[in-house]
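Omission of a single protein chain aside, the complex is shown with its protein chains in their original locations.
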Amino acid sequence: MPSALPYVLAATFLVPGILALLIRDPCRSRVVGFGGGAVASFLGLVLTLVGAMREAPVRIPLPAPVPWAASELFLDGLSAFFLVLVFFIGFLVSVYAIGYMKEFDARRRGQAAPLLLNLLLLSMAFVVSAGDMLSFLLGWEAMSLASYFLVVLNHEKREARQAGLIYLIATHIGTGGILLAFLFLVQTTGSFSFNGFATVPISDPAILCATFWFALLGFGTKAGVFPFHIWLPYAHPEAPSPVSAVMSGVMIKMGIYGIVRFLFYLLPSPPASFGATLLALGLLSGVFGVLYAIVQHDLKRLLAFHSVENIGIILIGIGAASLCQATGRPDAARLLLVGGLFHVLNHATFKALLFLGAGAVLQGTHTRNIEKLGGLMRGMPLTGVAFLAGSLAISAVPPFNGFASEFTIYRGLWAAVGGAGTGGIYLAAMAGLALIGGLAVVCFVKVVGTVFLGNARSAQASAARDPSVAMEFPMGTLALFCLGLGVFPSIVLDRLMEITSFLSSAGGPASVAVPAAGGKPFTVAIALAIAIGGLWLLRTFLLRRNGQRAGGTWGCGFPYATPRMQYTASSFADPILHVFRGILRPHTTRTERLSGRFLLEVEHETHFHDLLENGLYLPVYRLFVRAAFQARRLHPGYIHLYLGYILGAVVLLLVFFH
Amino acid sequence: MKFVAHITLFILLGPLLVGVVRKTKAFLSCRQGASVFQPFLDLWKLFRRGIVRSTSASWVFDLSAPVVLGASLVLAAATPLWSREVPLPMHFILFLYLMALPRFFQTLAGLDTGSAFGGLGSSREVAVSAMAEPALILSFCGLAYLGGADTVSGMVAVVPPGRIPWRPEVILLAGTMFLLLLAENARIPVDDPATHLELTMIHEAMVLDHAGVDLAMIQLASGVRLVLFSAIVSGILFPQALSLPTFLAIPAAVVKVVLSGALIGAVEAGMARMKLSRVASYLLIATVLAAIALSVRYAG
Partner (left out) sequence: MNTITILLLLLGFHIAVTERIPTAIRSLAAQGALLALLPFLASPRPLWRAAALGFATVAVKSVAIPAILTHAVSRLEIKRETESLVSTKTSVLLTGVLSLSAFVACARFGLSGQDQLGAAAGLTLLFSGLLMMTTRVKAITQVIGFVVLENGIFLFGASSGSEFTLPIELGIFLDLFVAVFLMGILMLKIQRTFTHMDVRKIHTLKD
């Protein structure tokens, strides 16, 4: 692979972005900027698929940013897989953005969006292909900043500024963690490159543990793992929808990339406790994510909580893989890691699709509140079909792709159960995964049912129409991929088996992509298609013979049913809320206005506060603010005092450090 | 040929099982009751009727009945009824997740008509089945462990080796599966299939707006699913019947299904419907039992 290619690719991303800043006409600027991003992503995708995937590992030296450490791009199978992810979603989202970002035309700030989005995509590509610590951190920081500016693109809204601030703080705490983890590695190995890290194992268990925990803090924050997920439900809804799609579909996966890179490449033979920790965090993220998602009414916030859930599922796969590796079951470990990575790709596909669909709904109706929607299947049939496909995929309904990867994880867990001793952990993980799957079905039946089916609950909802082709094309493509990857999972699974071949035991299977006996998704999909198609024809035939007429929904004898009397999303979620109220802790306020004995008005409000937000982060934040106020006394504004500080500092330095 | 026989048997046994359940219930409450073949007549009637389609409904509503029946038939094709060889062997996880497909569409159809009853039924249906999911997975894991196979047909149909056929984990798993059968098929302690227009019902509220052909397909699918669960429960308890020669195995399968129908009927006659908030405890008990069965398995 010629070493000039990365520069060419970077230029194709950045030049159109800069051009978009210069072009006056907002429409043309959009087409040039986002169109350029799409072309660059497509180019990158082709290059990765035909070049890097085949030739991996590829090394391309870069000019060193600092004199004492060499910099390079290092592309192995894992990097190439994540590169595919970045470019694939990047391409479709850029196309979508051409149509969607119209709403920013009136604002000058909107002109910067193409450059920022392209920069975000480029920096993510750089992160996954970085071969040393410095370029990795450089890419990581560029990615964080670009995404921060994209979150606050709607900076007139207070919520957006607040979300941006929370995100900025969270992501920098995370970067700090990653930096510390890397520094531990540098201290032990004396090298800055990833290959150097991998050669020298850390012998001191305390340092190994510290490295892992700092890396977990850093990458976990980016990925939105349960205790560090706090920024995610703020930032994702406030960003423009294509940006949410990139952030949720791809950017949080950079955290997963980091965890996999550390656990399976940089830290040779990690102890079992690391894997167990990740598995436990995965289960917690999954269950909490989906439970909080069920009670949301804001479409994009709901999807954001589902990202927490799916990161949990991915972590279950990766954590269990590490655990199996540590306890000497490499075949199960390989299957689990493959499942986790496959879910990374699948989640990117369906979550990007869902966020793009949510964007189309938002553009059509100007509201994210699902209680105000309804019946959109009539006005937006294409969006509806695509969203339904994404919902089936995220709920892990076969034969869609969400199932394909969860199935692989299940099979890995099941293979791990087979060994005696610690089977209980894997069985608990299976039960947890099952609960998560069931709850995801609840959530997406709720979303599709209230947003797209039934009757419109507001005037905006009944006036909504399908968006432009630029927005429909990415959604349609993603929907096809949701089905296609579910029916033909072996396309990806075989590649992933190759990537993870370092895990296999000597006699391990070369390809376990499709279970030997039964369960070929393809066969089941064909059987389903035949059965459903046949019955559909039968139904059509019988209806033609027997007759069909339209009538109002049967109101059980009550006339005058209105759209407002439909089952609402909150009512729909109520049974689950009732069962899990110990965890969700709803705060309900009810005020009644009486006139004599007659009830005039009832106001009923239910709020959900994140358990961690109130219990952990808010007190810490308050403490911090209080400390900051105390610290403010130190600088009252007298210049003499400041000079005194300098004098004191110099004296102290001289006394303590010769 | 065998494939056609398998599916046909499922389709025929479904309404029969429903008839047996109703007859047993009537008998135990000292009523005459309709003939056990009444459900067939009902279905025949429904198949010849036209439908009134709600004006709020979209294509999802139209598609729901074929999806529900079609997916149930595909599931049936993986379930051993009278032989351990099934037309479509299926991994047990795939089997469990495939059950979500008909549920997804049926609950969506409930919401699609814009009626509060449909929404109510759908909401409860998904909640109940979500909470049943861990118990289902765990008991299927237990069965797979016992049977030493990971396909549904393989794991049910293997006689567990041991001194006595009914080892404790077998009994526990059969019991758990029976609890789940009642929960997943809208039977009495969880739902009441006989009530109409009650705010307490689940399944019936969801299909309130289905009529004619659609209703017939959905009722047929309910029957097939009931047979499917009965076949699994009786397969756990009497695996020997699955290795009989065909001319004996088919009558044996019919007898097993009729017997489980009688058992379901007896439970329904003897119990009242639980209040909805207790369903969670009920399913939690099922989960705990499945977990105990697994730990017995591990211990023994």
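Letters A and B mark the chains in the order given here, with residues in each chain numbered from 1 onward.
Here is the rule we use: a contact is a pair of C-beta atoms (placed from the backbone, for glycine too) under 8 Å apart; a residue touches a chain by one contact, two chains touch by 3 or more.
Predicted model only: the values in this text are computed from it and were never measured.
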Candidates B:A76, B:L143 or B:L172 - the one touching the absent chain: B:L172
Sole residue of B:L12, B:A269 or B:L284 that reaches the chain not shown, by the stated touch rule: B:L284
Those residues of chain B which, in the complete complex, touch the missing chain: 164, 166-168, 171-172, 175, 278, 280-281, 284-285, 287-289, 291-292, 295-296, 298-300
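The rule is simple: only the chains that are shown with their structure count from here on.
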Rounded Å distance, chain A centre to chain B centre (Cα mean): 36
Touching residues (chain side chain B, partner chain A) in the complex: 47-63, 65-67, 69-71, 73-74, 77-78, 88-91, 93-94, 96-98, 100-101, 103-104, 107-108, 110-120, 122-124, 126-134, 136-138, 141, 144-145, 149-154, 197, 208-209, 212-214, 217, 276-277, 280, 287, 291, 294-295, 298
Contact set on chain A toward chain B in their complex: 374-375, 377-378, 384, 388, 392, 395-398, 403, 406-407, 410-411, 414, 417, 423-424, 427, 430-435, 437-439, 441-442, 444-446, 448-450, 452-455, 515, 517-519, 521, 523-524, 527-528, 531-536, 538-539, 542-543, 546-556, 561, 563, 565-568, 571-576, 578-579
